[in-house]
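Got a structure for you, written out below as C-alpha coordinates; questions coming shortly.
Every protein chain except one is present and positioned as in the full complex.
Each chain carries a letter (A and B) given by its place in the written order, and its residues are counted from 1.
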Amino acid sequence: MSHFLSPIFAPGFFESEAVHIALAVGALVAVVTGVVGVFTVIRGQSFAGEAFSDLGTTGGAGAYFVGVGTLWGFVIGNVIAAGAMEAIGVQRVRGRDVATGIVLGAGLGLAALFLYLYTTEHSTTGATVTILFGSAFAISSTTLPLIAVLSGIVLALMLTIYRPLLLSSINAELASARGIPVRLVGALYLLALALAAALAAITIGTILSTALIVGPAASALRLTRRPLTALLTAAAIGIAAMWVGIVLAYDSYHWPPAGQGWPVSFFVVMLVFLTYLLSGLPEARRRRHAARAAPAAGVMQPATNS
Amino acid sequence: MNVSGAETNAMGREGISVAGLDGEEILGVEGISVRLSGREVLREVSFRIRAGEFTGLIGSNGAGKTTLFRVILGLQPPTAGRVLVAGRPRSARNPLIGYVPQKFLLDPDAPLRGRDLVALGIDAQRPGVPRPSESRRALVEEMLEAVDAARFADTRVGRLSGGEQQRILIAHALIARPRLLLLDEPLANLDLGSAHEVVALLARIAAEQQIAVLISAHEINPLLPVMDRIVYLAHGRAVSGTTDEVIRADVLSKLYGHHVDVVHVHDRVLIVAGAGENTDLAGHEGTFPGAEILT
Partner (left out) sequence: MVNAWTVASIVAVVAGVVGFFTVLRGSAFAAHAIPNGSFAGAAGASLIGVSTLLGLGVFAAGGALTIGLLGRRGRHDVATALALVAMLALGALFLSLSQEYESAVYSLLFGEVLGISPNELAPTAILAGLCICAIVVLYRPLMLSSVLPEVASARGISTFRMEIAFLLVLALATAMTVPVVGTLLIFSLMIGAPAAARSFTDRPPLAMALSVLIALVIVWIAIAASYETNYPVGFFVGTGSALAYVIGRLTAAVRRTRQPGALAPHAAR
(Lines give C-alpha, C1' and ligand atoms only; values in the text may rest on other atoms or scores of the structure.)
Protein backbone atom coordinates (compact mmCIF):
# COMPACT_ATOMS: atom_id res chain seq x y z
CA MET A 1 0.00 0.00 0.00
CA SER A 2 2.65 2.47 1.05
CA HIS A 3 4.64 1.58 -2.04
CA PHE A 4 1.78 2.70 -4.26
CA LEU A 5 1.19 5.92 -2.42
CA SER A 6 4.78 6.85 -1.65
CA PRO A 7 5.13 9.44 -4.42
CA ILE A 8 2.35 11.40 -2.73
CA PHE A 9 2.94 10.64 0.90
CA ALA A 10 6.52 10.82 2.04
CA PRO A 11 7.69 7.92 4.20
CA GLY A 12 6.52 7.96 7.76
CA PHE A 13 3.45 10.05 7.00
CA PHE A 14 0.84 7.65 8.23
CA GLU A 15 2.83 6.57 11.24
CA SER A 16 3.72 9.99 12.61
CA GLU A 17 1.68 11.03 15.62
CA ALA A 18 2.25 14.69 14.89
CA VAL A 19 0.64 14.14 11.51
CA HIS A 20 -2.35 12.40 13.07
CA ILE A 21 -2.89 15.26 15.44
CA ALA A 22 -2.44 17.80 12.69
CA LEU A 23 -4.97 16.05 10.46
CA ALA A 24 -7.54 15.71 13.23
CA VAL A 25 -7.16 19.25 14.51
CA GLY A 26 -7.02 20.60 10.97
CA ALA A 27 -10.29 18.95 10.03
CA LEU A 28 -12.04 20.12 13.15
CA VAL A 29 -10.78 23.68 12.75
CA ALA A 30 -11.76 23.68 9.08
CA VAL A 31 -15.34 22.75 9.95
CA VAL A 32 -15.58 25.39 12.65
CA THR A 33 -14.08 28.18 10.55
CA GLY A 34 -16.11 27.19 7.53
CA VAL A 35 -19.38 27.45 9.43
CA VAL A 36 -18.55 30.73 11.15
CA GLY A 37 -16.87 32.11 8.04
CA VAL A 38 -19.99 31.84 5.90
CA PHE A 39 -21.76 34.25 8.19
CA THR A 40 -18.74 36.53 8.33
CA VAL A 41 -18.85 36.90 4.57
CA ILE A 42 -22.65 37.29 4.44
CA ARG A 43 -22.48 39.98 7.06
CA GLY A 44 -19.63 41.71 5.25
CA GLN A 45 -17.53 41.65 8.39
CA SER A 46 -14.36 40.28 6.90
CA PHE A 47 -12.32 43.20 8.19
CA ALA A 48 -13.49 42.43 11.71
CA GLY A 49 -12.56 38.80 11.16
CA GLU A 50 -9.12 39.87 10.09
CA ALA A 51 -8.80 42.15 13.07
CA PHE A 52 -9.60 39.26 15.37
CA SER A 53 -7.06 37.05 13.75
CA ASP A 54 -4.37 39.69 14.03
CA LEU A 55 -5.33 40.52 17.58
CA GLY A 56 -4.83 36.88 18.43
CA THR A 57 -1.17 37.76 18.18
CA THR A 58 -1.51 39.82 21.32
CA GLY A 59 -3.18 36.98 23.17
CA GLY A 60 -0.66 34.44 22.00
CA ALA A 61 2.29 36.63 22.80
CA GLY A 62 0.82 37.38 26.18
CA ALA A 63 0.40 33.67 26.80
CA TYR A 64 4.03 33.02 26.02
CA PHE A 65 5.04 35.81 28.32
CA VAL A 66 2.86 34.67 31.16
CA GLY A 67 3.73 31.05 30.62
CA VAL A 68 0.30 29.71 29.71
CA GLY A 69 -0.61 27.57 26.73
CA THR A 70 -0.91 29.55 23.50
CA LEU A 71 -4.42 28.38 22.80
CA TRP A 72 -5.59 29.89 26.06
CA GLY A 73 -3.87 33.08 25.10
CA PHE A 74 -5.63 33.16 21.74
CA VAL A 75 -8.98 32.43 23.28
CA ILE A 76 -8.81 34.95 26.09
CA GLY A 77 -7.25 37.61 23.90
CA ASN A 78 -9.87 37.17 21.19
CA VAL A 79 -12.76 37.20 23.61
CA ILE A 80 -11.54 40.46 25.10
CA ALA A 81 -11.15 41.81 21.58
CA ALA A 82 -14.70 40.71 20.80
CA GLY A 83 -15.92 42.64 23.80
CA ALA A 84 -14.00 45.70 22.71
CA MET A 85 -15.37 45.46 19.16
CA GLU A 86 -18.89 45.08 20.47
CA ALA A 87 -18.35 48.16 22.58
CA ILE A 88 -17.09 50.12 19.56
CA GLY A 89 -20.04 48.78 17.65
CA VAL A 90 -18.81 46.53 14.88
CA GLN A 91 -22.32 46.58 13.48
CA ARG A 92 -22.28 50.30 12.76
CA VAL A 93 -20.55 51.44 9.60
CA ARG A 94 -19.41 54.95 10.29
CA GLY A 95 -15.89 55.20 11.59
CA ARG A 96 -15.84 51.48 12.14
CA ASP A 97 -12.84 50.75 9.99
CA VAL A 98 -10.79 53.42 11.67
CA ALA A 99 -11.77 52.32 15.16
CA THR A 100 -11.04 48.69 14.33
CA GLY A 101 -7.70 49.69 12.89
CA ILE A 102 -6.80 51.65 15.99
CA VAL A 103 -7.62 48.75 18.29
CA LEU A 104 -5.62 46.49 16.03
CA GLY A 105 -2.65 48.83 16.19
CA ALA A 106 -2.71 49.01 19.94
CA GLY A 107 -3.04 45.25 20.24
CA LEU A 108 -0.22 44.57 17.86
CA GLY A 109 1.98 47.08 19.64
CA LEU A 110 1.30 45.20 22.82
CA ALA A 111 2.11 41.94 21.07
CA ALA A 112 5.44 43.39 20.02
CA LEU A 113 6.17 44.17 23.62
CA PHE A 114 5.17 40.75 24.92
CA LEU A 115 7.27 38.99 22.33
CA TYR A 116 10.22 41.17 23.06
CA LEU A 117 9.97 40.57 26.78
CA TYR A 118 9.54 36.86 26.34
CA THR A 119 12.44 36.52 23.92
CA THR A 120 14.85 38.50 26.04
CA GLU A 121 13.83 36.77 29.25
CA HIS A 122 14.03 33.27 27.89
CA SER A 123 16.60 33.86 25.18
CA THR A 124 14.79 31.38 22.98
CA THR A 125 13.58 32.01 19.50
CA GLY A 126 10.61 30.83 17.54
CA ALA A 127 7.79 32.49 19.46
CA THR A 128 7.05 35.10 16.83
CA VAL A 129 7.01 32.62 14.02
CA THR A 130 4.91 30.10 15.92
CA ILE A 131 2.29 32.63 16.87
CA LEU A 132 2.11 34.42 13.55
CA PHE A 133 2.52 31.57 11.12
CA GLY A 134 1.38 28.61 13.13
CA SER A 135 2.79 25.25 13.95
CA ALA A 136 0.38 22.56 12.86
CA PHE A 137 2.88 19.79 13.52
CA ALA A 138 3.76 21.03 16.97
CA ILE A 139 0.38 20.79 18.61
CA SER A 140 0.75 18.73 21.74
CA SER A 141 -1.72 15.94 22.41
CA THR A 142 -2.59 17.50 25.75
CA THR A 143 -4.23 20.39 23.94
CA LEU A 144 -6.55 18.07 22.07
CA PRO A 145 -9.34 17.93 24.67
CA LEU A 146 -9.40 21.72 24.88
CA ILE A 147 -9.53 22.03 21.11
CA ALA A 148 -12.36 19.54 20.93
CA VAL A 149 -14.32 21.30 23.65
CA LEU A 150 -13.88 24.73 22.10
CA SER A 151 -14.89 23.44 18.69
CA GLY A 152 -17.93 21.86 20.26
CA ILE A 153 -18.88 25.13 21.92
CA VAL A 154 -18.60 27.07 18.69
CA LEU A 155 -20.64 24.56 16.72
CA ALA A 156 -23.27 24.34 19.44
CA LEU A 157 -23.45 28.12 19.56
CA MET A 158 -23.83 28.36 15.79
CA LEU A 159 -26.47 25.66 15.78
CA THR A 160 -28.46 27.53 18.40
CA ILE A 161 -28.41 30.91 16.70
CA TYR A 162 -28.47 29.63 13.14
CA ARG A 163 -31.94 30.82 12.06
CA PRO A 164 -32.01 34.18 13.85
CA LEU A 165 -28.47 34.87 12.73
CA LEU A 166 -29.28 34.09 9.13
CA LEU A 167 -32.33 36.32 9.18
CA SER A 168 -30.64 39.23 10.88
CA SER A 169 -27.61 38.95 8.61
CA ILE A 170 -29.73 39.26 5.51
CA ASN A 171 -32.10 41.92 6.79
CA ALA A 172 -31.56 43.25 10.28
CA GLU A 173 -34.64 45.46 10.32
CA LEU A 174 -36.94 42.67 9.26
CA ALA A 175 -35.44 40.34 11.84
CA SER A 176 -35.84 42.84 14.61
CA ALA A 177 -39.44 43.46 13.54
CA ARG A 178 -40.02 39.75 13.97
CA GLY A 179 -38.83 39.92 17.53
CA ILE A 180 -35.29 38.62 17.07
CA PRO A 181 -32.82 40.17 19.53
CA VAL A 182 -30.48 41.32 16.77
CA ARG A 183 -27.89 42.84 19.07
CA LEU A 184 -27.65 39.72 21.23
CA VAL A 185 -27.44 37.42 18.25
CA GLY A 186 -24.72 39.60 16.79
CA ALA A 187 -22.75 39.52 20.02
CA LEU A 188 -23.00 35.73 20.26
CA TYR A 189 -21.86 35.45 16.69
CA LEU A 190 -18.84 37.66 17.48
CA LEU A 191 -18.01 35.33 20.33
CA ALA A 192 -18.16 32.35 17.99
CA LEU A 193 -15.91 34.22 15.54
CA ALA A 194 -13.42 34.99 18.30
CA LEU A 195 -13.19 31.34 19.28
CA ALA A 196 -13.00 30.18 15.68
CA ALA A 197 -10.15 32.59 15.01
CA ALA A 198 -8.34 31.30 18.08
CA LEU A 199 -8.66 27.74 16.84
CA ALA A 200 -7.48 28.68 13.38
CA ALA A 201 -4.48 30.42 14.85
CA ILE A 202 -2.97 27.32 16.39
CA THR A 203 -2.91 25.57 13.05
CA ILE A 204 -1.86 28.26 10.61
CA GLY A 205 -1.00 31.22 12.77
CA THR A 206 -2.77 34.43 13.64
CA ILE A 207 -2.18 36.68 10.68
CA LEU A 208 -2.89 33.96 8.17
CA SER A 209 -5.99 32.54 9.80
CA THR A 210 -8.22 35.05 8.02
CA ALA A 211 -7.68 32.95 4.94
CA LEU A 212 -9.30 29.97 6.61
CA ILE A 213 -12.21 31.96 7.97
CA VAL A 214 -13.01 33.98 4.88
CA GLY A 215 -11.60 31.95 1.98
CA PRO A 216 -13.56 28.68 1.90
CA ALA A 217 -16.72 30.56 2.89
CA ALA A 218 -16.33 33.11 0.10
CA SER A 219 -15.67 30.35 -2.41
CA ALA A 220 -18.69 28.39 -1.21
CA LEU A 221 -20.93 31.45 -1.50
CA ARG A 222 -19.80 31.99 -5.07
CA LEU A 223 -20.83 28.45 -5.90
CA THR A 224 -24.17 28.23 -4.16
CA ARG A 225 -26.89 30.54 -2.89
CA ARG A 226 -28.33 28.20 -0.31
CA PRO A 227 -26.97 28.74 3.20
CA LEU A 228 -26.89 25.14 4.33
CA THR A 229 -25.12 24.02 1.16
CA ALA A 230 -22.69 26.89 1.59
CA LEU A 231 -21.85 25.77 5.12
CA LEU A 232 -21.16 22.23 4.03
CA THR A 233 -19.16 23.34 1.01
CA ALA A 234 -17.07 25.76 3.06
CA ALA A 235 -16.26 23.06 5.59
CA ALA A 236 -15.38 20.63 2.81
CA ILE A 237 -13.08 23.12 1.08
CA GLY A 238 -11.44 23.90 4.41
CA ILE A 239 -10.81 20.24 5.20
CA ALA A 240 -9.44 19.61 1.74
CA ALA A 241 -7.10 22.61 1.92
CA MET A 242 -5.93 21.58 5.37
CA TRP A 243 -5.27 17.95 4.55
CA VAL A 244 -3.61 18.58 1.22
CA GLY A 245 -1.56 21.32 2.90
CA ILE A 246 -0.46 18.93 5.62
CA VAL A 247 0.56 16.30 3.10
CA LEU A 248 2.53 18.78 1.04
CA ALA A 249 4.20 20.26 4.10
CA TYR A 250 5.24 16.84 5.29
CA ASP A 251 6.57 15.94 1.85
CA SER A 252 8.43 19.22 1.63
CA TYR A 253 10.94 18.02 4.19
CA HIS A 254 12.59 16.33 1.28
CA TRP A 255 12.42 19.38 -0.94
CA PRO A 256 15.16 22.04 -0.93
CA PRO A 257 16.40 23.20 1.50
CA ALA A 258 16.66 19.70 2.87
CA GLY A 259 15.55 18.85 6.36
CA GLN A 260 13.59 22.03 6.95
CA GLY A 261 10.24 21.74 5.28
CA TRP A 262 7.98 24.46 4.06
CA PRO A 263 5.34 25.89 6.41
CA VAL A 264 1.94 24.21 6.50
CA SER A 265 0.30 27.58 6.64
CA PHE A 266 1.84 28.55 3.33
CA PHE A 267 0.26 25.59 1.56
CA VAL A 268 -3.09 25.97 3.24
CA VAL A 269 -3.37 29.66 2.39
CA MET A 270 -2.29 29.12 -1.20
CA LEU A 271 -4.77 26.30 -1.68
CA VAL A 272 -7.56 28.38 -0.20
CA PHE A 273 -6.64 31.26 -2.50
CA LEU A 274 -6.50 28.97 -5.52
CA THR A 275 -9.90 27.52 -4.66
CA TYR A 276 -11.31 31.02 -4.44
CA LEU A 277 -9.98 31.92 -7.86
CA LEU A 278 -11.37 28.72 -9.34
CA SER A 279 -14.75 29.30 -7.70
CA GLY A 280 -15.13 32.38 -9.88
CA LEU A 281 -15.04 30.38 -13.10
CA PRO A 282 -18.67 29.17 -13.22
CA GLU A 283 -19.93 32.73 -12.82
CA ALA A 284 -17.55 34.04 -15.47
CA ARG A 285 -18.69 31.38 -17.87
CA ARG A 286 -22.32 32.19 -17.14
CA ARG A 287 -21.77 35.85 -17.85
CA ARG A 288 -20.09 35.13 -21.15
CA HIS A 289 -23.08 33.01 -22.21
CA ALA A 290 -25.55 35.74 -21.22
CA ALA A 291 -23.70 38.39 -23.21
CA ARG A 292 -23.96 36.29 -26.35
CA ALA A 293 -27.74 35.90 -26.00
CA ALA A 294 -29.90 37.97 -28.41
CA PRO A 295 -31.10 41.32 -27.01
CA ALA A 296 -34.76 41.76 -26.07
CA ALA A 297 -37.03 42.84 -28.95
CA GLY A 298 -39.85 44.76 -27.27
CA VAL A 299 -39.50 48.43 -26.42
CA MET A 300 -42.76 49.43 -24.84
CA GLN A 301 -43.06 48.34 -21.26
CA PRO A 302 -46.35 48.12 -19.38
CA ALA A 303 -47.02 51.32 -17.46
CA THR A 304 -45.88 51.08 -13.91
CA ASN A 305 -45.90 53.64 -11.18
CA SER A 306 -42.75 52.52 -9.40
CA MET B 1 -46.10 58.46 -35.23
CA ASN B 2 -43.28 60.72 -34.29
CA VAL B 3 -43.42 61.73 -30.70
CA SER B 4 -39.84 62.47 -29.95
CA GLY B 5 -38.28 65.36 -31.74
CA ALA B 6 -41.57 67.16 -31.99
CA GLU B 7 -40.73 70.63 -30.97
CA THR B 8 -42.47 73.94 -31.26
CA ASN B 9 -41.10 77.34 -30.59
CA ALA B 10 -42.98 80.20 -29.07
CA MET B 11 -44.97 80.79 -32.26
CA GLY B 12 -46.44 77.33 -32.27
CA ARG B 13 -44.60 76.30 -35.42
CA GLU B 14 -42.43 73.26 -35.86
CA GLY B 15 -38.91 74.43 -36.40
CA ILE B 16 -35.30 74.17 -35.56
CA SER B 17 -34.16 76.52 -32.86
CA VAL B 18 -31.59 78.99 -34.11
CA ALA B 19 -28.72 79.96 -31.92
CA GLY B 20 -29.06 83.58 -31.02
CA LEU B 21 -32.85 83.56 -31.13
CA ASP B 22 -34.29 83.91 -27.62
CA GLY B 23 -30.83 83.44 -26.12
CA GLU B 24 -27.87 81.30 -27.05
CA GLU B 25 -28.39 77.58 -27.34
CA ILE B 26 -26.50 75.90 -24.57
CA LEU B 27 -27.47 72.28 -24.88
CA GLY B 28 -28.53 70.31 -27.93
CA VAL B 29 -29.64 66.71 -27.44
CA GLU B 30 -30.10 65.06 -30.82
CA GLY B 31 -31.58 61.62 -31.29
CA ILE B 32 -30.05 60.09 -28.20
CA SER B 33 -30.69 56.39 -27.85
CA VAL B 34 -29.22 54.23 -25.11
CA ARG B 35 -29.38 50.49 -24.81
CA LEU B 36 -28.37 48.86 -21.51
CA SER B 37 -28.28 45.12 -20.84
CA GLY B 38 -30.40 44.46 -23.90
CA ARG B 39 -33.06 46.92 -22.89
CA GLU B 40 -33.70 50.16 -24.71
CA VAL B 41 -33.59 52.77 -21.96
CA LEU B 42 -33.78 55.86 -24.18
CA ARG B 43 -35.08 56.08 -27.72
CA GLU B 44 -34.29 59.04 -29.99
CA VAL B 45 -34.56 61.69 -27.34
CA SER B 46 -34.12 65.22 -28.70
CA PHE B 47 -34.50 68.65 -27.21
CA ARG B 48 -32.66 71.97 -26.90
CA ILE B 49 -32.07 74.30 -24.03
CA ARG B 50 -31.22 77.99 -24.26
CA ALA B 51 -29.38 80.27 -21.88
CA GLY B 52 -31.49 81.43 -18.98
CA GLU B 53 -34.14 78.77 -19.56
CA PHE B 54 -35.47 76.70 -16.75
CA THR B 55 -36.24 73.24 -18.02
CA GLY B 56 -37.83 70.42 -16.13
CA LEU B 57 -37.10 66.82 -17.11
CA ILE B 58 -40.19 65.03 -15.90
CA GLY B 59 -40.66 61.31 -15.74
CA SER B 60 -41.49 58.63 -13.24
CA ASN B 61 -38.75 56.56 -11.66
CA GLY B 62 -37.23 54.22 -14.18
CA ALA B 63 -38.22 56.41 -17.13
CA GLY B 64 -34.59 57.08 -17.99
CA LYS B 65 -33.90 60.48 -16.44
CA THR B 66 -30.65 59.57 -14.73
CA THR B 67 -29.42 57.76 -17.83
CA LEU B 68 -30.13 60.85 -19.91
CA PHE B 69 -28.19 62.97 -17.45
CA ARG B 70 -25.27 60.58 -17.59
CA VAL B 71 -25.24 60.86 -21.37
CA ILE B 72 -25.25 64.65 -21.19
CA LEU B 73 -22.43 64.55 -18.66
CA GLY B 74 -20.41 62.23 -20.85
CA LEU B 75 -20.51 59.40 -18.30
CA GLN B 76 -22.57 57.10 -20.50
CA PRO B 77 -21.85 56.68 -24.19
CA PRO B 78 -25.08 56.72 -26.22
CA THR B 79 -25.91 53.95 -28.67
CA ALA B 80 -26.95 56.61 -31.15
CA GLY B 81 -27.25 60.36 -31.37
CA ARG B 82 -25.09 63.15 -30.03
CA VAL B 83 -24.96 65.91 -27.48
CA LEU B 84 -23.88 69.42 -28.37
CA VAL B 85 -22.75 71.80 -25.69
CA ALA B 86 -22.73 75.45 -26.83
CA GLY B 87 -22.76 74.21 -30.38
CA ARG B 88 -19.80 71.90 -30.06
CA PRO B 89 -19.82 68.15 -29.52
CA ARG B 90 -19.52 67.08 -25.95
CA SER B 91 -15.97 66.51 -24.75
CA ALA B 92 -14.66 64.92 -21.61
CA ARG B 93 -13.51 68.05 -19.89
CA ASN B 94 -16.49 70.29 -19.97
CA PRO B 95 -16.36 73.09 -17.49
CA LEU B 96 -19.51 74.48 -19.00
CA ILE B 97 -21.79 72.03 -17.19
CA GLY B 98 -22.31 72.14 -13.46
CA TYR B 99 -23.76 69.05 -11.81
CA VAL B 100 -25.54 68.37 -8.54
CA PRO B 101 -26.12 64.62 -8.06
CA GLN B 102 -29.11 63.12 -6.35
CA LYS B 103 -27.32 60.96 -3.85
CA PHE B 104 -24.12 61.78 -2.09
CA LEU B 105 -22.63 60.73 1.18
CA LEU B 106 -20.62 63.23 3.14
CA ASP B 107 -18.70 61.93 6.16
CA PRO B 108 -19.80 63.92 9.21
CA ASP B 109 -16.29 63.70 10.60
CA ALA B 110 -14.47 64.83 7.47
CA PRO B 111 -12.58 68.07 8.13
CA LEU B 112 -14.19 70.06 5.34
CA ARG B 113 -16.36 73.08 5.78
CA GLY B 114 -19.08 74.09 3.34
CA ARG B 115 -16.88 77.01 2.46
CA ASP B 116 -13.98 74.71 1.61
CA LEU B 117 -16.12 72.53 -0.59
CA VAL B 118 -17.40 75.54 -2.49
CA ALA B 119 -13.85 76.84 -2.91
CA LEU B 120 -12.89 73.47 -4.32
CA GLY B 121 -15.40 74.08 -7.06
CA ILE B 122 -13.35 76.87 -8.59
CA ASP B 123 -10.77 74.62 -10.19
CA ALA B 124 -10.88 71.12 -8.76
CA GLN B 125 -9.86 69.52 -12.02
CA ARG B 126 -6.53 71.32 -12.07
CA PRO B 127 -3.65 69.63 -10.30
CA GLY B 128 -1.75 71.20 -7.45
CA VAL B 129 -2.67 73.12 -4.36
CA PRO B 130 -4.73 76.31 -4.64
CA ARG B 131 -3.03 79.50 -3.56
CA PRO B 132 -5.21 81.40 -1.12
CA SER B 133 -6.02 84.88 -2.38
CA GLU B 134 -8.44 87.64 -1.64
CA SER B 135 -10.20 87.20 -4.97
CA ARG B 136 -10.81 83.51 -4.24
CA ARG B 137 -12.22 84.33 -0.86
CA ALA B 138 -14.45 87.01 -2.29
CA LEU B 139 -15.72 84.69 -5.00
CA VAL B 140 -16.57 81.98 -2.48
CA GLU B 141 -18.37 84.52 -0.32
CA GLU B 142 -20.33 85.77 -3.31
CA MET B 143 -21.47 82.25 -4.23
CA LEU B 144 -22.47 81.46 -0.68
CA GLU B 145 -24.58 84.61 -0.58
CA ALA B 146 -26.17 83.74 -3.91
CA VAL B 147 -27.50 80.44 -2.55
CA ASP B 148 -28.18 81.82 0.91
CA ALA B 149 -25.72 79.44 2.55
CA ALA B 150 -23.46 81.96 4.26
CA ARG B 151 -24.84 81.26 7.70
CA PHE B 152 -23.79 77.60 7.72
CA ALA B 153 -20.73 77.86 5.53
CA ASP B 154 -18.29 77.30 8.37
CA THR B 155 -19.85 74.09 9.64
CA ARG B 156 -18.52 70.72 8.54
CA VAL B 157 -20.32 69.74 5.37
CA GLY B 158 -21.12 66.29 6.64
CA ARG B 159 -22.96 67.73 9.62
CA LEU B 160 -25.39 69.86 7.60
CA SER B 161 -28.94 68.86 6.82
CA GLY B 162 -29.82 67.48 3.40
CA GLY B 163 -31.20 70.76 2.14
CA GLU B 164 -28.19 72.70 3.38
CA GLN B 165 -25.78 70.28 1.79
CA GLN B 166 -27.67 70.67 -1.46
CA ARG B 167 -27.19 74.42 -1.40
CA ILE B 168 -23.50 73.99 -0.81
CA LEU B 169 -23.34 71.67 -3.78
CA ILE B 170 -25.22 74.17 -5.92
CA ALA B 171 -22.76 76.89 -4.92
CA HIS B 172 -19.92 74.47 -5.67
CA ALA B 173 -21.32 73.92 -9.15
CA LEU B 174 -22.03 77.61 -9.77
CA ILE B 175 -18.65 78.92 -8.77
CA ALA B 176 -17.08 77.46 -11.88
CA ARG B 177 -19.36 79.72 -13.96
CA PRO B 178 -21.13 76.98 -15.89
CA ARG B 179 -23.48 77.71 -18.77
CA LEU B 180 -25.70 74.78 -17.84
CA LEU B 181 -26.63 73.57 -14.40
CA LEU B 182 -27.85 70.00 -14.09
CA LEU B 183 -29.59 68.82 -10.95
CA ASP B 184 -30.67 65.21 -10.55
CA GLU B 185 -33.91 64.97 -8.58
CA PRO B 186 -33.06 67.78 -6.17
CA LEU B 187 -36.58 67.86 -4.75
CA ALA B 188 -36.91 64.17 -4.04
CA ASN B 189 -36.16 64.19 -0.34
CA LEU B 190 -37.21 67.70 0.55
CA ASP B 191 -40.38 68.77 2.27
CA LEU B 192 -42.71 70.97 0.27
CA GLY B 193 -41.53 74.24 1.77
CA SER B 194 -37.86 73.53 1.11
CA ALA B 195 -38.69 72.29 -2.36
CA HIS B 196 -40.38 75.59 -3.25
CA GLU B 197 -37.42 77.49 -1.80
CA VAL B 198 -34.90 75.61 -3.91
CA VAL B 199 -37.01 75.97 -7.04
CA ALA B 200 -37.34 79.72 -6.50
CA LEU B 201 -33.60 79.97 -5.89
CA LEU B 202 -32.77 78.10 -9.06
CA ALA B 203 -35.20 80.14 -11.13
CA ARG B 204 -33.62 83.32 -9.84
CA ILE B 205 -30.13 82.06 -10.64
CA ALA B 206 -31.19 81.03 -14.12
CA ALA B 207 -32.59 84.48 -14.84
CA GLU B 208 -29.90 86.57 -13.16
CA GLN B 209 -26.85 84.74 -14.41
CA GLN B 210 -28.31 83.63 -17.73
CA ILE B 211 -27.53 80.01 -16.88
CA ALA B 212 -29.59 77.23 -18.37
CA VAL B 213 -31.02 75.06 -15.62
CA LEU B 214 -32.14 71.50 -16.24
CA ILE B 215 -33.60 69.68 -13.29
CA SER B 216 -35.12 66.23 -13.23
CA ALA B 217 -38.13 65.36 -11.12
CA HIS B 218 -40.84 62.80 -10.95
CA GLU B 219 -43.36 65.29 -9.65
CA ILE B 220 -44.37 68.09 -11.97
CA ASN B 221 -46.21 70.44 -9.66
CA PRO B 222 -43.40 72.10 -7.68
CA LEU B 223 -41.84 73.13 -10.98
CA LEU B 224 -44.97 74.37 -12.74
CA PRO B 225 -44.65 78.00 -11.67
CA VAL B 226 -41.09 78.44 -12.97
CA MET B 227 -40.59 76.07 -15.88
CA ASP B 228 -39.98 77.66 -19.25
CA ARG B 229 -39.84 74.33 -20.95
CA ILE B 230 -40.56 70.77 -20.08
CA VAL B 231 -39.05 67.56 -21.39
CA TYR B 232 -41.45 64.78 -20.59
CA LEU B 233 -39.92 61.32 -20.51
CA ALA B 234 -41.90 58.10 -20.56
CA HIS B 235 -40.67 54.61 -21.45
CA GLY B 236 -37.49 56.09 -22.83
CA ARG B 237 -39.14 58.45 -25.30
CA ALA B 238 -39.47 62.17 -24.87
CA VAL B 239 -41.60 65.09 -25.95
CA SER B 240 -40.48 68.64 -25.28
CA GLY B 241 -42.00 72.08 -25.42
CA THR B 242 -43.73 74.53 -23.12
CA THR B 243 -46.00 73.25 -20.39
CA ASP B 244 -49.12 74.10 -22.32
CA GLU B 245 -47.83 72.29 -25.37
CA VAL B 246 -46.76 69.12 -23.59
CA ILE B 247 -49.12 68.62 -20.69
CA ARG B 248 -52.11 67.69 -22.79
CA ALA B 249 -54.07 64.50 -22.83
CA ASP B 250 -53.55 63.88 -26.54
CA VAL B 251 -49.79 64.47 -26.49
CA LEU B 252 -49.22 62.38 -23.41
CA SER B 253 -51.52 59.60 -24.54
CA LYS B 254 -49.44 59.32 -27.69
CA LEU B 255 -46.28 59.25 -25.60
CA TYR B 256 -47.48 56.60 -23.20
CA GLY B 257 -49.21 54.57 -25.79
CA HIS B 258 -52.42 54.34 -23.83
CA HIS B 259 -55.14 56.66 -22.68
CA VAL B 260 -54.00 59.37 -20.29
CA ASP B 261 -56.04 62.13 -18.67
CA VAL B 262 -54.72 65.48 -17.55
CA VAL B 263 -56.60 66.79 -14.57
CA HIS B 264 -56.32 70.40 -13.42
CA VAL B 265 -57.07 70.85 -9.77
CA HIS B 266 -56.77 74.49 -8.65
CA ASP B 267 -53.30 75.37 -9.93
CA ARG B 268 -52.01 71.82 -9.83
CA VAL B 269 -51.91 69.16 -12.45
CA LEU B 270 -52.52 65.44 -12.14
CA ILE B 271 -51.71 63.06 -14.91
CA VAL B 272 -53.77 59.97 -14.60
CA ALA B 273 -53.71 56.76 -16.56
CA GLY B 274 -57.30 55.63 -16.81
CA ALA B 275 -58.49 52.06 -16.89
CA GLY B 276 -61.65 53.15 -18.65
CA GLU B 277 -63.46 56.28 -19.71
CA ASN B 278 -65.20 56.94 -16.41
CA THR B 279 -62.84 58.24 -13.78
CA ASP B 280 -64.14 59.91 -10.69
CA LEU B 281 -62.96 63.48 -10.75
CA ALA B 282 -63.74 64.29 -7.15
CA GLY B 283 -61.03 66.86 -7.22
CA HIS B 284 -58.69 65.32 -4.70
CA GLU B 285 -55.45 63.49 -5.09
CA GLY B 286 -55.73 59.78 -4.61
CA THR B 287 -55.78 56.50 -6.39
CA PHE B 288 -58.94 56.18 -8.38
CA PRO B 289 -60.23 52.66 -8.75
CA GLY B 290 -58.67 51.22 -11.84
CA ALA B 291 -56.55 54.31 -12.44
CA GLU B 292 -52.95 55.17 -11.75
CA ILE B 293 -51.49 58.56 -11.05
CA LEU B 294 -48.45 58.90 -13.26
CA THR B 295 -47.01 62.21 -12.09
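Methods note: a residue touches a chain if its C-beta (ideal position, glycine included) is under 8 Å from a C-beta of that chain, and two chains touch if they have at least 3 such contacts.
The structure displayed is predicted, hence computed values, not measured ones.
Asker: Can you say which of A:G62, A:G186 or A:P263 touches the chain missing from this structure?
Answerer: Of the candidates A:G62, A:G186 or A:P263, A:P263 is in touch with the missing chain.
Asker: Hey, which of B:G62, B:G81, B:G158 or B:G257 is the one touching the hidden chain?
Answerer: B:G158
Asker: Any idea which of A:L28, A:M85 or A:L115 touches the chain not displayed?
Answerer: Within the whole complex, the residue contacting the unshown chain is A:L115.
Asker: Using the touch definition up top, pick the residue from A:T128, A:S151 or A:T203 that touches the left-out chain.
Answerer: Checking the options A:T128, A:S151 or A:T203, the one contacting the hidden chain is A:T128.
Asker: List every residue of chain A that touches the chain not included in the displayed model.
Answerer: The missing chain touches chain A at positions 41, 46-47, 50, 54, 94, 97-98, 100-110, 112-113, 115-117, 119, 125-129, 132-133, 205, 207-208, 210-211, 214-215, 218, 257, 260, 262-263, 265-266, 269-270, 272-273, 276.
Asker: Where does chain B touch the missing chain, residue by residue?
Answerer: Contacting residues on chain B, toward the hidden partner: 73-75, 92-95, 97, 99-101, 103-113, 116-117, 120, 123-130, 154-163, 165-166, 169, 172-173, 182, 189.
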